[in-house]
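With one protein chain held back, the other chains of the complex are shown just where they sit.
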Amino acid sequence: MSDKFHDECGVFGIFGHPEASNLTYLGLYALQHRGQESCGIVSGDGKRLHSYKGMGLVSDRFKRDSIFDELPGRNAIGHVRYSTAGSSDFKNVQPIMVDYARGSIAVAHNGNLVDAQEVRNDLEHTGSIFSTTSDTEVLIHLLAKSQSDSLAERVAEALMAVKGAYSIVFLTETRMVAVRDPNGFRPLALGRLNGAYVVASETCAFDLIEAEFIREIDPGEMVVIDKNGMKSYRPFKETAPSPCIFEFVYFARPDSTIFGEQVYKVRKELGRQLAREHHVDADVVLAVPDSGVPATMGYAEESGIPFELGLIRNHYVGRTFIEPQQSIRHFGVKLKLNPVREVIEGKRVVVVDDSLVRGTTARKIVKMIRNAGAREVHMRLSSPPTSFPCYYGIDTPSRKELISSSHTIDEIARYITADSIGYLSREGMLSAAGVPEGCSGKRFCDACFSGEYPVKFPRLKADSQLGLF
Amino acid sequence: MSDKFHDECGVFGIFGHPEASNLTYLGLYALQHRGQESCGIVSGDGKRLHSYKGMGLVSDRFKRDSIFDELPGRNAIGHVRYSTAGSSDFKNVQPIMVDYARGSIAVAHNGNLVDAQEVRNDLEHTGSIFSTTSDTEVLIHLLAKSQSDSLAERVAEALMAVKGAYSIVFLTETRMVAVRDPNGFRPLALGRLNGAYVVASETCAFDLIEAEFIREIDPGEMVVIDKNGMKSYRPFKETAPSPCIFEFVYFARPDSTIFGEQVYKVRKELGRQLAREHHVDADVVLAVPDSGVPATMGYAEESGIPFELGLIRNHYVGRTFIEPQQSIRHFGVKLKLNPVREVIEGKRVVVVDDSLVRGTTARKIVKMIRNAGAREVHMRLSSPPTSFPCYYGIDTPSRKELISSSHTIDEIARYITADSIGYLSREGMLSAAGVPEGCSGKRFCDACFSGEYPVKFPRLKADSQLGLF
Amino acid sequence: MSDKFHDECGVFGIFGHPEASNLTYLGLYALQHRGQESCGIVSGDGKRLHSYKGMGLVSDRFKRDSIFDELPGRNAIGHVRYSTAGSSDFKNVQPIMVDYARGSIAVAHNGNLVDAQEVRNDLEHTGSIFSTTSDTEVLIHLLAKSQSDSLAERVAEALMAVKGAYSIVFLTETRMVAVRDPNGFRPLALGRLNGAYVVASETCAFDLIEAEFIREIDPGEMVVIDKNGMKSYRPFKETAPSPCIFEFVYFARPDSTIFGEQVYKVRKELGRQLAREHHVDADVVLAVPDSGVPATMGYAEESGIPFELGLIRNHYVGRTFIEPQQSIRHFGVKLKLNPVREVIEGKRVVVVDDSLVRGTTARKIVKMIRNAGAREVHMRLSSPPTSFPCYYGIDTPSRKELISSSHTIDEIARYITADSIGYLSREGMLSAAGVPEGCSGKRFCDACFSGEYPVKFPRLKADSQLGLF
Partner (left out) sequence: MSDKFHDECGVFGIFGHPEASNLTYLGLYALQHRGQESCGIVSGDGKRLHSYKGMGLVSDRFKRDSIFDELPGRNAIGHVRYSTAGSSDFKNVQPIMVDYARGSIAVAHNGNLVDAQEVRNDLEHTGSIFSTTSDTEVLIHLLAKSQSDSLAERVAEALMAVKGAYSIVFLTETRMVAVRDPNGFRPLALGRLNGAYVVASETCAFDLIEAEFIREIDPGEMVVIDKNGMKSYRPFKETAPSPCIFEFVYFARPDSTIFGEQVYKVRKELGRQLAREHHVDADVVLAVPDSGVPATMGYAEESGIPFELGLIRNHYVGRTFIEPQQSIRHFGVKLKLNPVREVIEGKRVVVVDDSLVRGTTARKIVKMIRNAGAREVHMRLSSPPTSFPCYYGIDTPSRKELISSSHTIDEIARYITADSIGYLSREGMLSAAGVPEGCSGKRFCDACFSGEYPVKFPRLKADSQLGLF
């Protein structure tokens, strides 16, 4: 039952505000891009915790005012989550809330513990039972088994017993604890709003609720917030931080600031660097909307080739689309994108996307552009080939499905039917994100591109994943 | 969070049938009267367990054929449940399914453990976490902590660590285990269907699926069923059985056979005995439908007073009824019952019900009959005064709300505005259920009438319950 | 599109009460047995009409208090409806509400116009368009085309242009009009509640809202109610009334009074008469619940054979039941009824039902009783053979499906596998309903038994119906 431990998620927490659950709802709404499959809020009124969660988008799930009556109190944490089909059960929806000897505790987790299965096996052998297939439940068992009298120590003890990625928020009747793993894989920001403390995966959540962004929670830092204020701890062994470069490439919202940089700015710089590395004589640059737009603008600026909205996105694309049966199948990317023939016809076209995973979508887009009359189609990617799966919380396919893990760049170009293809170099990517040339991989985890995993994971996991090949 | 441990429930299990989940669905449908608030099925295909559950009636929840595609396999258990408002959470819906060191296990429980809170406290102090407020979760923790290599021993070990009432079914990847507590408080029947074994709270579930009723699971018996057949165990210390007399009085379906007797027949005999004990000169006997009808028929037969359908029940009464606001309130029992003036007007009326709890409904019914023109209204109850709460799985109100715990019979008659009231005697009730005169309480638990509790419960529980007074 | 004009329905109206829509909701709830497929309310606030309607039961559809905010005003009419699959469209849900030259008008209709298709054809040929397939829409067209200045005249003019059965209520901004056709096929009662006028298909609706039953609207009477009170008109040619005997046999609720008689009393008398006509030596009498119970009680009283609850009804039978697939099919009547073996085994059984339509259900019940151990099974019906379809508002199957239209009584007995069968005679039925012997058919329409249709219908309709044979 534990075949799937990878999640993409967003977390939010607020402590000490009279409208805690309302603001958490808004925060999750701003973080919706980090997980569209399920969402939940746990609030605390000082005496008890209250939970409301379910499948689907935040705005679909929290539809009635009366829901907030069930979430009273001045403290709240929330979670949005995405996972692939198999284990997208209701039972795995976060925040997870349990009772234990010290009372009630809820937790919202972004990231992935690489040794969760091993620790879970150990726990099961001492008699523990598991209600979910989520790695997060392991942490709660460890925390409940701790003999420490302070919540901070219990949380630290639990986290020191596992390895991996976590930007995580705990809520008890009287405290909120926010922790970022020593590598700092996932972002986690700290803010204030009228005297309340706020934490969120990305600063765009602060912007919406008009909270002030104070600083990021540091890699390896634990902050404990109670009615007396905030205390900061560093319980973990010092480690060289390795925040996830893919947050810049694709995942984070462009209006957020993470890892000390503004995402939109980095993304444009990735495009500029791409133009420097992979120039081509062309008439027009198109973006694959919406994630590819900032890099495309950078590419256009640097190359001098005009940027046009040649691929129009349907705004009503949703998860529930029923593809008609029978002969008229395979609408795929057409449901999402439509080319503007007038800006493409007879032109040499550069089309920029952030990354290329399986290649099937890129192939459809290239064909779509060619069918709209392009003379040439050149694909440009604002990141290197994605050849390795992520074990730290991004839901990448297995290696087998990653086209660049088994095909040369020329083969990929042929497969997607492009006249040429150009991937941004690893050095170019890192320098665009602020790492000086020659210092590659130092500041970021770029394992999905390089295969250099900063935190080791058990053989078993790698094998099971590789076993898919 | 554990303020409510009382549930009324029905359980069902089948092992070794190609349509296991379909048949479980039908079994639960037949047991719907034992719990209307939530329902669930866990099926097993030999390798994994699969779960589907939710709030509401069986026929509302299992609405689409496709649900059964999610419940594959030849084995399944199911559960219907009722609980009062406070803790009717989704999280408490059964069967509960967890993973532990030996694999997966699911459990469906009818009854109530009297020391669940104490055992839970102990477990929490050794680091256990709880996801529900149900007493059943305690059992799973105990079972998972057992070091025994056999499932039978683990189940027995867990059950020996608790006290109370349980007719309970466990399902693992390869086995089904059905157990009835040594007192045998709740019914549990064993049957066969084309080579498959079946268990159910009541035999009416067998009738619907056309399974053969073999025998009841004995008090204190544990049966373990796997692909090699069934084995019976007696792991518990011998105890004098004390099945619940209230199942005969009210709870079980009249077409079921439980505790060796046919319910309808017992219920009629209760009415006959009532007529012997509390005769009155009258023109007509009415039943409070539907539960009071068999006793009323017995009363009419014995007394010679004609039985008439003088109170008509609205068949569309449901849980979702919105009572209109403002001036037109308090429709209460009128939504359910309507008198037939022609059979009441000018008559001396006996009205028979199975029991009287708070007295508010009886009061409304007496007034309704009088408003329809009755000259006299005599209330007869086919059980003694209900003066004590049940701790073994029937959802009775607290003592404070039980009118007969604090009022004399005369006071009750005055309160409900009846010309007379007559409760069946304890001896009469027991003899109608097959216990010879002078042997009162020997074979049955009648604690709700007598206050003689066959299984002791911790002070704490009694206190908290009494604290309500 | 007009293949189905037959509906079973219930209507309700109230004029001049501050809680008009709430009370209409309660009235429809009491009339739910007359139609479970759809329901609706139109209210009027003196200036505008407001509508809320939909598919399903009253208590399912009117689930939120806020619905009543959309139905303001002191006047309201409502409708519950059943129709067979084909045309159970949302578009046919009543009340129908339209705008026309004089303002807005809504209508709720119980009954069936026999010449609706012909009148509709005529209207279409003069340019009328139809949005529903309901016969009621025809009436609204006729009313809108009337040049009369008074609403009463317009209604009368429209109704005089059609033939058939109607107990019908109209609501405009300022008036409510209730009419019963000259034959008085369907019931319609008039009541008062705190100064407001109330009309309803059956008096059980008055009982629930505690309205006073004044009298029935007479066959051929039209009452017009406005703020100045009520006026009664007799616009139609005098006709011998012929109320529907089937309302007594099966359709009306037993606690209602219709056509001057109490339904339960008539139904018991039908059973008594049946016992006189078709005695058999037997040990026990069973009812097919719930509709057969009153007649069974009469049969038992008259015959002296004891009445037992040998067939127990599942209270949770609903419309949404999903019958499992594959091998375990055909649960049919077992989902609804379960026999009590103890009262049947070894016995000679009489089983009483109100009527027998296709024979398939009776066949299953007889087999069910025999499987429960009965030595003999004798079927008794408290009405004559149903050999003819109804064109006046009861949804009977076509002649082809009515087993008694093509089979002798002996053949029917063999088909249902009963040891004997006994139908109540026509004379017996009529005398039980208050018609003296030798005066058959005078006071009632019993066309479904006799084929004597009091209102002729066009060839076309009879043909198309017969065409099914």
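So that you can tell them apart, the chains are marked A, B and C in the order they are listed, and the count of residues begins at 1 in each.
What we mean here is this: contacts are C-beta pairs under 8 Å (C-beta built on N, C-alpha and C of every residue); 3 or more make two chains touch, one makes a residue touch a chain.
The structure presented is a predicted model; accordingly, all values stated were derived computationally and were not measured.
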Shown chains in contact with the undisplayed one are A, C
Who touches the missing chain here, A:12, A:62 or A:250? A:62
Quick one: which of A:106, A:293 or A:429 touches the chain that's been left out? A:293
Sole contact to the chain not displayed, among C:104, C:296 or C:386: C:104
The listed residue (C:57, C:140 or C:288) that touches the chain absent from the view is C:140
State which residues belonging to chain A touch the missing partner chain. 18-19, 22-23, 25-26, 29-30, 32-33, 36, 57-60, 62-65, 68, 204, 207-209, 253-255, 257, 262, 264-265, 290, 293-294, 297, 301, 306-309, 312, 314-316, 318, 320-322, 324-328, 331, 334-335, 338-343
Mind listing the chain C residues that contact the chain we can't see here? 1-2, 48, 97-101, 104, 121, 124-125, 127-131, 133, 140-141, 144-146
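As a working rule, only the chains that are shown with their structure count from here on.
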Among line, ring, star, complete and other, the chain touch graph is line
Most contacts overall join chains B-C
Considering only mean CA positions as chain centres, point out the chain farthest from chain C. A
Roughly how far is chain B from chain C, centre to centre by C-alpha average, rounded to an integer in Å? 37
Computed distance of Cα centres, chain B from chain A, in Å: 49
Averaging C-alpha coordinates per chain, one finds the centres of chain A and chain C separated by a number of Å equal to 61
Multi-chain contacts only, two chains or more: what residues does chain A have there? none
